[in-house]
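For this depiction, one protein chain was excluded, whereas all remaining protein chains were kept in their positions.
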Amino acid sequence: MQFEIIYQGLELLVYGMGTVVLFLALLILTTMLMSRVIQRYFPEPQVEIVAAPAAPAQAPSAAVIDDEQLVAVITAAIHQHRKGQ
Amino acid sequence: MQFEIIYQGLELLVYGMGTVVLFLALLILTTMLMSRVIQRYFPEPQVEIVAAPAAPAQAPSAAVIDDEQLVAVITAAIHQHRKGQ
Amino acid sequence: MQFEIIYQGLELLVYGMGTVVLFLALLILTTMLMSRVIQRYFPEPQVEIVAAPAAPAQAPSAAVIDDEQLVAVITAAIHQHRKGQ
Amino acid sequence: MENLMTLWGSSGLAQMEVGQGIMILIGLLLLFLAIRKGFEPLLLLPIGFGGILANIPGAGLAYSALENALHQGDAVLLAEIASYLGVSAGSGIESLMKAFYSAAPTAQLAVESVVSAAGYSDGMLHSFYTVAIASGVAPLVIFMGVGAMTDFGPLLANPKTLFLGAAAQFGIFATVIGAVGLTAIGWMDFSIADAAAIGIIGGADGPTAIYVSSVLAPDLLGAIAVAAYSYMALVPLIQPPIMRALTTKRERAIEMTQLRAVSKREKVVFPLLLLILVALLLPAAAPLLGMFCFGNLMKECGVVERLSDTVQNSLINITTIFLGLSVGSKLVADKFLDSSTLGILGLGIVAFAIGTASGVLMAKLMNLLSRVPLNPLIGSAGVSAVPMAARVSNKVGLEANPHNFLLMHAMGPNVAGVIGSAVAAGVMISLVGS
Amino acid sequence: MENLMTLWGSSGLAQMEVGQGIMILIGLLLLFLAIRKGFEPLLLLPIGFGGILANIPGAGLAYSALENALHQGDAVLLAEIASYLGVSAGSGIESLMKAFYSAAPTAQLAVESVVSAAGYSDGMLHSFYTVAIASGVAPLVIFMGVGAMTDFGPLLANPKTLFLGAAAQFGIFATVIGAVGLTAIGWMDFSIADAAAIGIIGGADGPTAIYVSSVLAPDLLGAIAVAAYSYMALVPLIQPPIMRALTTKRERAIEMTQLRAVSKREKVVFPLLLLILVALLLPAAAPLLGMFCFGNLMKECGVVERLSDTVQNSLINITTIFLGLSVGSKLVADKFLDSSTLGILGLGIVAFAIGTASGVLMAKLMNLLSRVPLNPLIGSAGVSAVPMAARVSNKVGLEANPHNFLLMHAMGPNVAGVIGSAVAAGVMISLVGS
Partner (left out) sequence: MENLMTLWGSSGLAQMEVGQGIMILIGLLLLFLAIRKGFEPLLLLPIGFGGILANIPGAGLAYSALENALHQGDAVLLAEIASYLGVSAGSGIESLMKAFYSAAPTAQLAVESVVSAAGYSDGMLHSFYTVAIASGVAPLVIFMGVGAMTDFGPLLANPKTLFLGAAAQFGIFATVIGAVGLTAIGWMDFSIADAAAIGIIGGADGPTAIYVSSVLAPDLLGAIAVAAYSYMALVPLIQPPIMRALTTKRERAIEMTQLRAVSKREKVVFPLLLLILVALLLPAAAPLLGMFCFGNLMKECGVVERLSDTVQNSLINITTIFLGLSVGSKLVADKFLDSSTLGILGLGIVAFAIGTASGVLMAKLMNLLSRVPLNPLIGSAGVSAVPMAARVSNKVGLEANPHNFLLMHAMGPNVAGVIGSAVAAGVMISLVGS
């Protein structure tokens, strides 16, 4: 009985972790393919730079905190840093 | 059986369309009466011009699209047109 | 039967009113105690004056009416009145 | 031709009963009072409109599926229903409904199945009522919103005004005596639960009144809600004469000392303190006061502003609409047009008057016992009816002394009255309920 | 190893049926139309997404607990269910479901208990559908919101345009004839209730179409809603050729006299007037038109602005999301991929065309009988599809005469069309419903 549940747990570990990794690997592949197709065949005239001005994903854990100020500070710092180089 | 359902359909057409027309005719009559009573016995000091500046009924089909710009353009055009005459 | 219900009503009066008064009396005591403890041991640097600028409890009966203007007028009046003294 | 008869037979005119016509007029009157006279429009507009909808002949919007079947079904259907309930089909709708409520659960299930198969379903307003009021949820959500809109600052600055909020609840219990008295002399026929629900009108607090009557006297809910909101709107007419009659001009001119500053921390702790007291002493008041304190804590704690905003706006507005329409469903003619409604309207105004008087007299008593001067006019604000009653205190005070600004002083007893009537509601539910 | 089989067996690829694949593509097509072509995106986006979710193989999101048990349960479970229903376990899902619906209530209860004990529960979209549409509440709330966004000013300034709104409903009833005709010649197999629900597509009003089909033909609801919203989006393509074909250039160039001023008071009284007429004559239309009038009264009365704002924003938005997803649940392959869907799509566009033509012809007829000039182009706006159809009238009018601004004139018949199709819906429910 005791080994039974440990066995079940190990099974869950193997199949669960396996599925997560496989699924996300497939997602990586299809996402890269999708991006390439769109960039080549359906390019957009105007693009947006992700690294700096885009606001980060806000609050998926329902904790909505304003990151914009932080981003603004960081962006400014990066610019200054680059200028300095 | 086949004629039965056609007969039912025709009935629906006659009674349905009849009710719609009768009901809206009654609504016209009572609305005109209501408007006349209000205009005569309960006039309001300030009135609003419907034709031009009032925004149109927005989006009863849940498709909310901003008509104000369109109305503004039209209003301007009407004014210019009238001035020109 | 008739006296029965009157008796029940009187009981409700005595116990009901008694509970209300006792409960609110206890609330007064604990509130005063709480305020004293906070004022002595956990004072706040910045305080707010309740009498004048604080907006009154708005609309607990779901009738939300803007009291701020009224309060502003009253506050101004009080200030003028005090200045005049 | 048969269709023409169906259409005419299903039209309102052909089925209209006198009572329904009267109720539609009463609904229009409520709309008039709400729109033109500004009588608590947020509630009386939906209530009035719901009342009209509930009385549209043949639409059955306020009836359950079974009631609709009993009103509109043919003889065969009625006979089948009656056979399941073990009564005669000709014994009238009311006795069939009673038989249904006391039937065995499997018989109820069978009847519901038959009714549904015959194409009858719950009316729109009946569904709203079931979800919003019978479940108790709408008044509680409103109370949470009220909590999120209440500022306990003035009360915290002068906690003794809680006594004024307590005294004004005497109107509630005096009215209970009135209701049982009318029953004892045979003019009315109220149970003790009915009397308690009627008394709560004197609490001058809409959601509390609806909550209590949904538990103790659902059949009287329509009349009680209409009375509560109407009289709350009439506070500026009802209170001043009583206030003037019970005070001297000198008393009315008393100026009160400025309220002390109240810290944020006190405001955060107060709803928790109230909650703990309720938990220890009066669990029956826990739903109402618990939600009230929760709303107030969300407002004062400062870390969940987005929740507090939603509670004060979209959530309370959505709930108000469905609460109002649901109350309207109880204005259906065969429930509302009853001598008891007149009794309720009469007792309700007595409750307001006694509550007002008790508050004023308590303030005078407190003046005898304490050196800190108290203007007795703020006593009347203890009935709640926030913020109307506090404004009335202020206005009557200004008449006597143009330098006398009682508004903030009256807000203390005013919000105390909300707590007081919720406590009274708890006592009644725990003593009379079930 | 067994787990690997469980995982693979529970994957979508292993369970995918052709129909589900097709429906997922159709869902993606609806999303494309909504996002790239701007086809009524507020509804078609949730409907399309819901359609994809409904067809995820093995997820059973659109099925009830019982349907999920019948699709995925093992032989033992099916045998147990079948024994309660008194049929053979091998008789197929459809006949088991039919047996369930006609079973005695205690047998239904027993089946539900078995299904729940076996771990099956209602799919997410099925729950949404039950709460939002089967109860009737979502279309009614949308209609309240539509009422709160409607301005009856242009209609009040020229009430005769109500006739145009009446005439355009001819498309509804002509389509009913078409549907019963297709049945009579054996191409389709619609009941009279189905035909009525299909006809209502011609009303060019989404919530009305969903409400009527939820009552009269729930199985066709998916196709009807998709047709209604798609054709509403296609109004700028469907209407102009018909309008041009039925009018001369001279008629299209007619300039209309400016609309008179309408007082606030008339706007407040109008929804009440409409409500009273509905109450007296057509109780079956009371839910739809009652909520519509309630919304409009909240907007116009001016004393409950916070309620009106919420109705026009958060409440209608929340309801739209769940309404759309719920409609999507009816795009499940085994219900949608049916020859009847093609029939519905075909009949729907005929309904729009006939409605448009009827409106234009009625305007021409009215021109013959009255001296006040009426541009026949505003007749087509009578189908509703607010405000798209009114804009089409304006645009076609400008082509013929660049000084001809018909927008406000077309808004009258446009909102009249909403009332007209709600009236038609009431008639159909009262004549055909059960």
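Which chain is which? They are A, B, C, D and E, in the order written, and residues in each are numbered from 1.
One rule holds in what follows: contacts are C-beta pairs under 8 Å (C-beta built on N, C-alpha and C of every residue); 3 or more make two chains touch, one makes a residue touch a chain.
Bear in mind that the values here come from a model prediction, so they are computed numbers and not experimental data.
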Residue among D:L220, D:M366 or D:V427 touching the omitted chain: D:V427
Contact footprint on subunit D, counting only the chain that is left out: 104-106, 108-109, 135-137, 140, 268, 272, 275-276, 278-284, 286-287, 290-291, 294, 297-298, 301-304, 306-307, 309-311, 313-315, 427, 430-431, 433-434
Interface with the undisplayed chain - residues on subunit A: 2-3, 5-6, 8-13, 15-17, 19-21, 23-28, 30-32, 34-35, 38-39, 42-44, 47-52, 54-65, 67, 70-71, 74, 77-78, 81
Where the missing chain touches subunit E, by residue: 3, 6-7, 10-13, 15-16, 24, 28, 31, 34-35, 38, 41-42, 45-46, 49, 52-53, 55-59, 61, 106, 109-110, 112-113, 118-120, 124, 127, 313-314, 317-318, 320-321, 325
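FYI, only the chains that are shown with their structure count from here on.
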Furthest chain, CA centroid comparison against subunit E: C
Centre-of-Cα separation between subunit D and subunit C, whole angstrom: 21
Inter-centroid spacing, subunit E versus subunit A (mean Cα positions, whole Å): 39
Contacts with two or more other chains, residues of subunit D listed in rising order: 3, 7, 42, 320
Shared-contact residues (touching 2 or more other chains) in subunit A: none
